[in-house]
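Sharing a structure below in structure tokens format, with a few things to ask.
Of the protein chains in this complex, all but one are displayed in their positions.
Per-chain numbering from 1; labels A, B and C assigned in written order.
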Amino acid sequence: MPIRAVVWGENVHEQTNATVAGLYPGGMHKAIADALNLDSGLSATTATLQEPEHGLPEARLAETDVLLWWGHAAHGDVSDEVVDRVAAQVWAGMGLIVLHSGHFSKIFKRLMGTPCGLTWREAGERERIWVTAPNHPIAAGLPAYFELENEEMYGEPFRVPEPLETVFIGWFQGGEVFRSGLTYRRGAGNVFYFQPGHETYPTYHDATVQQVLRNAVHWAHNPAARIGNVTDAPNRPVEDALEPIEARGPKLHAKGEAGFR
Amino acid sequence: MPIRAVVWGENVHEQTNATVAGLYPGGMHKAIADALNLDSGLSATTATLQEPEHGLPEARLAETDVLLWWGHAAHGDVSDEVVDRVAAQVWAGMGLIVLHSGHFSKIFKRLMGTPCGLTWREAGERERIWVTAPNHPIAAGLPAYFELENEEMYGEPFRVPEPLETVFIGWFQGGEVFRSGLTYRRGAGNVFYFQPGHETYPTYHDATVQQVLRNAVHWAHNPAARIGNVTDAPNRPVEDALEPIEARGPKLHAKGEAGFR
Amino acid sequence: MPIRAVVWGENVHEQTNATVAGLYPGGMHKAIADALNLDSGLSATTATLQEPEHGLPEARLAETDVLLWWGHAAHGDVSDEVVDRVAAQVWAGMGLIVLHSGHFSKIFKRLMGTPCGLTWREAGERERIWVTAPNHPIAAGLPAYFELENEEMYGEPFRVPEPLETVFIGWFQGGEVFRSGLTYRRGAGNVFYFQPGHETYPTYHDATVQQVLRNAVHWAHNPAARIGNVTDAPNRPVEDALEPIEARGPKLHAKGEAGFR
Partner (left out) sequence: MPIRAVVWGENVHEQTNATVAGLYPGGMHKAIADALNLDSGLSATTATLQEPEHGLPEARLAETDVLLWWGHAAHGDVSDEVVDRVAAQVWAGMGLIVLHSGHFSKIFKRLMGTPCGLTWREAGERERIWVTAPNHPIAAGLPAYFELENEEMYGEPFRVPEPLETVFIGWFQGGEVFRSGLTYRRGAGNVFYFQPGHETYPTYHDATVQQVLRNAVHWAHNPAARIGNVTDAPNRPVEDALEPIEARGPKLHAKGEAGFR
């Protein structure tokens, strides 16, 4: 069975900005999903902010292996309930790929535990993305570097935790650098942040960017069944202890009482 | 100047449970602060849930080098505004030490980005805490292991991100293990989680536990000035680029316009 | 094509100790290879110390996806040339799984850069191995913990670098703990250390241990082509610079000269 990816698009500038609409007539989410579907091992669909529950009802997330997230102008319009829902699915094993301006999305900030800021400049400058982890699955088949003639500059410091691995570092024509590809694990969920993708440039039509996205979906996919009750803190009563022990000392909790949260 | 520590205590069971009140007549927070103040390089005061703004107004946090956090029964009563405030200070450089049942505090979950659950058993069993990172500053002066004759069992899986370093692992009499001392960096702030400290046992009167706490405050202290505007994403306009570049391509943002959030 | 695993066995105690010979009539390496071959996606063969080049000539390593290493009494008899060869293959992308007493093998110490010591006791005590990274590929299908009624105690501190991930932690009946499953990346090669496997106990006949080994081979396999010339430091001459620059300042190296090593 192919890996089931859902590409979530904010779908705002595609509707309001002629440049973006021209580059991505079906929306950026559709362009990304189309790129994923070039790989017969992947099966990608889309969801957008404007749909009920932003297109991400519980039942759909339960059948999503990897979620890709592109947002920019409307981070604040994403409901906290959906963010909670996505976070819980990541902890339980769903993969998550956060794209470009998604660094400021509620879901990314929630999972990172940091502000996720950076510096930026919209000048259409050249970015050269270097592979720092050769033969990482996300870099499979890639050359030592690839170039995007026009990208938005994102600069350090990128206010995220130390990653599990740094896969890419970007060089910008105007003099900045950026950790452009970072991996994290949050619970059973694999998380990848990938910096390219400003909406006024044709980044998602670039063949190498598309290859990275396909690789990343494969990498982020956790084939194990989702972990149930991932936010619980189960009590293991003394009579069920794995080694024989006797209860000692004063107790706070009456028998069978749930823990505090 | 000594390092300024604030010990935050929920201060609930000290008021409602005779065992806890007996063990910690001035509250657990006071016992911990007293232990810190045995070190002339530290200056510790206390704050509690019941005080206005939980004792943590902005001005006080600005003058706090390291915050210690003990909470259990009333995590939900901590105002989100104070949690936001503490998180921002951590990102800017304040140290944070989260104790025992604080694993489920709002601030710890916020900074970790994971559910922070575990398994537990209140049976007064023996815990033996092994140093896995000998000569780590937090383990300075410690033997290879130390024992607490009565502790609450906290068991794996501990649902936190991979730490920067694993400093302690606990062995429990009933058969479980737990990563009892973990370090993280969140922005410029050093974060340490330390598992011992169930309120019905005299854990914070234990000399080795006290030594760990003093060590941890020293380790968590970042002497640099706090980072300002840590949640910003500053624009670097093209005319100020460090290398000479010319703006190219279509733009989303008018000149001087702030970025989306 | 199945993943090609080679199980390297020291094959000393199988020849000299009746207990070991009785438990593993074909050698521990054969028992492990048989366990791997239960998975149709794996194809495992064996190699031993006593064979020419320890059974690991360059050509065979080039066609090995994942190497498993069990050694104990004869670490010093492994030729440095073979160790160099294995290290180079790992850096280029071969997976490596180091078992039990292999913690003191030349290859593991070489890749870790630390002494890799631990404490130990041969008392046939019970070990309970806890999964600390639920749904990690190496823990796929495993319960929360599994037990080995007789294992050699390996205790902390385990003198290795901080791992990429801690997958397992072992609880020992005699009071110790040990990080029993640790992942590392060394170049393009995935490295996994797995603690159980004392030769006088039937550990490799345990179904859960066998499952871990199969999982680990899948995890360690890097499907990308090996990286060539992984120990080189290529010069990028100024005339081939990706951005136009002119050579400036004094030079140490004449044009075309190789770098120092």
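In the analysis below, a contact is a pair of C-beta atoms (placed from the backbone, for glycine too) under 8 Å apart; a residue touches a chain by one contact, two chains touch by 3 or more.
This one's a predicted model, so the numbers in the text were calculated from it and none came from an experiment.
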Subject >> Option from B:A44, B:A123 or B:A188 whose C-beta touches the chain left out >> reply: B:A188
Subject >> Residue of A:P57, A:G175 or A:P202 in touch with the missing chain, whole complex considered >> reply: A:G175
**OP:** Consider the whole complex, including the chain that is not shown, and state which of C:P52, C:P143, C:G228 or C:G249 touches that chain.
**Re:** C:G249
Original post:
From the list A:A133, A:A224 or A:A247, which touches the chain that is not on show?
Top reply: A:A133
Original post:
Among A:T19, A:N37, A:Q50 or A:T166, which residue is in touch with the absent chain?
Top reply: A:T166
Original post:
In the full complex, which residues of chain B touch the absent chain?
Top reply: 93, 128, 133-137, 140-141, 145, 164-165, 173, 185, 187-188, 222-224, 227, 242-243
**OP:** Pick out the residues on chain A that sit against the missing chain.
**Re:** 128, 130-134, 144, 155-158, 162, 164-166, 169-172, 175-177, 179
Subject >> Absent-chain interface as seen on chain C, which is shown >> reply: 13, 17, 19-20, 72-76, 87, 91, 101, 104, 110-115, 117-125, 150, 153, 155, 159, 161-162, 164, 173-176, 184-187, 198-201, 230-238, 241-243, 245-253, 259-261
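Keep this in mind: only the chains that are shown with their structure count from here on.
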**OP:** Report same or different for the chain A and chain B interface, where same means the shared residue numbers exceed half of all residue numbers found there.
**Re:** same
Original post:
For chain B superposed on chain C via Cα atoms, how large is the rotation, as a multiple of 5°?
Top reply: 180
Subject >> Chain centre separation in whole Å, for chain C relative to chain B (CA means) >> reply: 36
**OP:** Two or more other chains in contact with one residue: find those residues in chain B.
**Re:** 155, 162, 164, 175-176
